[in-house]
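Down below is the structure, laid out as structure tokens.
Every protein chain but one is kept in place in this view of the complex.
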Amino acid sequence: MVYATGDSIGPRRLRIGMVGGGRNAFIGAVHRMALRLDDKAELVAGALSSDADNARLSGIDIGIAEDRAYSDYRLMAEAEARRADGIEAVVIVTPNHLHAPVARAFLEAGIDVICDKPLSASLNEAEELAALAKRSGLVFAVTLNNTGYAMVRHARELVASGALGAIRIVRAEYIQDWLTLPIDADGQKQAEWRTDPARAGRSACLADIGVHAFSLAQFVSGMVPSEVAADLTTFVPGRRLDDNAHVLMRYASGARGVLVASQVSPGNYNRLSIKVYGEKAGLEWHGHEPEYLRLCEFGKPHVILTRGGAEVGGEAARVSRMPAEHPEGYVEGFGNLYRDAIALVSARRRGEAVDAGLARLVPSVEDGLIGMRFIEASVDSHEAGGVWTPVATHL
Amino acid sequence: MVYATGDSIGPRRLRIGMVGGGRNAFIGAVHRMALRLDDKAELVAGALSSDADNARLSGIDIGIAEDRAYSDYRLMAEAEARRADGIEAVVIVTPNHLHAPVARAFLEAGIDVICDKPLSASLNEAEELAALAKRSGLVFAVTLNNTGYAMVRHARELVASGALGAIRIVRAEYIQDWLTLPIDADGQKQAEWRTDPARAGRSACLADIGVHAFSLAQFVSGMVPSEVAADLTTFVPGRRLDDNAHVLMRYASGARGVLVASQVSPGNYNRLSIKVYGEKAGLEWHGHEPEYLRLCEFGKPHVILTRGGAEVGGEAARVSRMPAEHPEGYVEGFGNLYRDAIALVSARRRGEAVDAGLARLVPSVEDGLIGMRFIEASVDSHEAGGVWTPVATHL
Amino acid sequence: MVYATGDSIGPRRLRIGMVGGGRNAFIGAVHRMALRLDDKAELVAGALSSDADNARLSGIDIGIAEDRAYSDYRLMAEAEARRADGIEAVVIVTPNHLHAPVARAFLEAGIDVICDKPLSASLNEAEELAALAKRSGLVFAVTLNNTGYAMVRHARELVASGALGAIRIVRAEYIQDWLTLPIDADGQKQAEWRTDPARAGRSACLADIGVHAFSLAQFVSGMVPSEVAADLTTFVPGRRLDDNAHVLMRYASGARGVLVASQVSPGNYNRLSIKVYGEKAGLEWHGHEPEYLRLCEFGKPHVILTRGGAEVGGEAARVSRMPAEHPEGYVEGFGNLYRDAIALVSARRRGEAVDAGLARLVPSVEDGLIGMRFIEASVDSHEAGGVWTPVATHL
Partner (left out) sequence: MVYATGDSIGPRRLRIGMVGGGRNAFIGAVHRMALRLDDKAELVAGALSSDADNARLSGIDIGIAEDRAYSDYRLMAEAEARRADGIEAVVIVTPNHLHAPVARAFLEAGIDVICDKPLSASLNEAEELAALAKRSGLVFAVTLNNTGYAMVRHARELVASGALGAIRIVRAEYIQDWLTLPIDADGQKQAEWRTDPARAGRSACLADIGVHAFSLAQFVSGMVPSEVAADLTTFVPGRRLDDNAHVLMRYASGARGVLVASQVSPGNYNRLSIKVYGEKAGLEWHGHEPEYLRLCEFGKPHVILTRGGAEVGGEAARVSRMPAEHPEGYVEGFGNLYRDAIALVSARRRGEAVDAGLARLVPSVEDGLIGMRFIEASVDSHEAGGVWTPVATHL
């Protein structure tokens, strides 16, 4: 077996900028690790914070030249667009409500975008952004990163190959416990903005983690529900948005689904899972054991597929960096998404035809938009007393 | 540790009769094994089949005297009630639609009843039966047998003790795959009657297995939902009732729940589970690993409790027959329910005060009734387009 | 699937007696539960204790007639042999040192024997007993009960079928922690006799649990090691025999093995496992998850076989009582051994030809003897400084 060891081919690396992700931020550093894993990009500019001091110091931390450590993302977009050695893509890792305006600024400057999820804090913004991105012809990747796990991609491939037969049932969960206590009211910064309607949008739990479960379900099953019926709850007194969500889903094909997202379930740090059952077989994958995929053909022995194993070829083998049971984890999954997004940007900039198969593996602005529509429809359904509410699927 | 080794104390055993459970039946034999485990009862009469030949031969199989191998349960109730050595309790293991008429016959003959789930094939029957049972003053146990597992009882005890704090979320599942193909149409006897509205009632999946998940949720959490919103599906063409059910639940306390039951999920033989999360802790139990209970206090290390272990006292220790990790299974759980039901019958017949704690451990006709109301409300909700539908909780 | 529901065919049940197993004993009650599971035998006589009062009271507990509640096993053997309705087989559940004399008494009275493991407390006794049993022509089963698990039998069948190719490696473990503290010195009765050379023999840990791991390895692999090199340890101060054993094994075929037995490994209640690897495939089974067998063909996806599943036929299906994932456990495995031993006794007494396949499934006096030789060779090896020591395999 030849492993995708992650070395770049040749010294040419994509020039990347980052908005958000300064000192005290969390997810920006994860993005940077994922970026470094394969060495296919270098981070050369940033608006890591809107606070000038923090922006400067954060830039020093990670080796960004002082004149490219901006505190205003608009200035950064303009300045970088003008430079001969300007960034070729921007990574957006701000709180949700800034995703859309920042993305807009860089799209308008002709710079490809890699944006954290959810796509925005409101559906309107998301619709406009998707339209703008489409018009621009630029790459717009959304880091719904769990789609990057090798065995998630294998699961998708199995479903697409018809190994499960027509899909009947989709069950997705993302269960956490970190919001069990009112830490948002006690000044925990991460909890605070994620439960603030002004920065998070109409839902906290769905926007923060539900959308991951949703994207996983979509990516693996290849289907988007046509309607949802939702029950959102805020268990912790004083919290301003939901911390638990139970959502029923119906698909146009007749398939049915359940999506559960919770941030108040003690004993679950990050328990993400997807189960898909078809006429012929079922599969199950758990994010805390990402290297294994359970595949069961009806009436046959149950099978455990292992990433890196001889039995797992195709896409999962393509992105494997390590032999089986030298565990890959979260950063490799994130890194796979980055590697592919960078390949898309590079191809576009070189004027090469985009590999359509590869493009489908990288969550796009449309995927981000559909996630936003799911959130919107779920909140609408909940507010209307749990009635079945359509999820718009036109693009 | 002293184990409840299952030997009877003294040679006096309760005299039991059985209705249903002849040759070719399945669950009757399971009941008999569970009964034998502790040797506290002897099976001395039966109407094992309505077919006279089958009834006679089935009686011979299991050592019932020829004159007590009836083919008509009404005759059996009358005859046994007249005998000095007549049965002291009857076990009903017929298809669903016969539960109520059979139970009625024995109640009217003054004989205590142990009846398989669901209580009946229609809610009306169930309501009437519960009223009759109440008036009779007789014991009426319903073999919602998963409540008999030692670690399920431990879970209940933990919740009741307040170890989890106020309960916020209940998630129950019962997932199978045996109805993935249209075996009901192909003459498989078990599948045929379970999917026949005339014998199963308004729901197949909820009546057959959903009600087990429901009873488990009720038993452990100590709560009954006040309303449900359901999405029932029949995936297999030609099937006459649902084979998959997704149900949202709301409790009067503000707690929320999800119940999933499926008989068309390949790779799941009998995957029953219950997860309960409270303000302080969460617990998880899986029926295919019944000896372990996962208990997680928020912010503390996660704990695996093992049946038979020094760390597990109380009720679970009381019913343990084997040292830890000499696995107990389905039959022991069933046996626990039988042991306790027999104790209730014996106490009643001796005119002794019933141990209230024990009585609460044995699912009663009221519990059976509530299960029927849950099924009814779920089917009603589904037919009304998934609207929230009350579950009557008065008794 | 038709399940072996455990009901007897017809009312005729084998008449059984028991030596040992009175009040305060542990394993006798387990044997009785296993016996009752299938209702193929009735316990009608016993020398449950050598203390007359205890013998009488223990007899009453389990419904033995007063005149057949003996306190002297020799008297019992004689008296029962004389009765027209005398016992047809005896179950021996005394401490180790009494196995041989009790078995001898019943063999000499012409009564078939079912004896707990290890066969005796010394190799000499075991050799003599095996010779006597052979001469007698009687059935002599040894309750090395883990061979009774359905999936252990399936594992044996897979090995025998050549599915693994020639066996290279055998690894067996039985790990406990109950002797971590000096409870034998503190008067715990079970611990006391099991660590007493006079009652347990030359080894405690190997005789109590090591021999189970050994028998499991032998049963599944179909091989007995030709030599062993052992390191026995007594970790707890004051203990008189070993509480931990590490044994290397070599087979005549060139295969190699490791056997680990420990009673001082905190966190292990009863962790029994067997792993066998051949030229083509490997399998792994764990006693605390007895319903599953992991089977891995080299280069193929790993497979989980589930008892009761459509994929598991043959012997495992024959002995399954419950549908898949309605877990069977320790008592069912024990019950399988009893069912088959009873069938052997019945066949012999009716003068019928014994089913050779069935006979091989029931551990015999020869298997018990080989277990004793393994213990002896291991202790010899250890005392000689770990040198490779032959295990006699002639019978």
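Chains here go by letter, A, B and C, matching the order in which they are written, and residues are numbered from 1 within each.
Simple rule for what comes next: a residue touches a chain if its C-beta (ideal position, glycine included) is under 8 Å from a C-beta of that chain, and two chains touch if they have at least 3 such contacts.
Since the structure is predicted, the reported quantities are computational estimates derived from the model, not experimental observations.
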Residue of C:I27, C:A281, C:V362 or C:I375 in touch with the missing chain, whole complex considered: C:A281
Residue, one of A:P197, A:G254, A:G314 or A:G329, that touches the chain absent here: A:G329
Options C:L158, C:L241, C:C296 or C:L344, residue touching the unrepresented chain: C:C296
Listed residues C:I169, C:A185, C:A310 or C:A392, member touching the removed chain: C:I169
On chain B, residues whose C-beta touches the chain left out of the figure: 295, 299-306, 309-311
Hidden partner chain, residues of chain C it touches: 164, 168-169, 171, 177, 180-181, 229, 231, 233, 235, 244, 246, 248, 250, 254, 256-258, 260, 262, 264-268, 275, 277-284, 294-298, 302, 385-388
Touch list for chain A against the chain that is not drawn: 3, 5-11, 26, 29-30, 32-33, 36-37, 39, 60-63, 268-271, 287-291, 306, 308-309, 321-332
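In this section, only the chains that are shown with their structure count from here on.
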For chain A paired with chain B, centre-to-centre distance based on mean C-alpha positions, whole Å: 43
Centre distance in Å when chain A and chain C are each reduced to the mean of their C-alpha atoms: 55
Residues of chain A engaged with two or more neighbouring chains: 295, 302
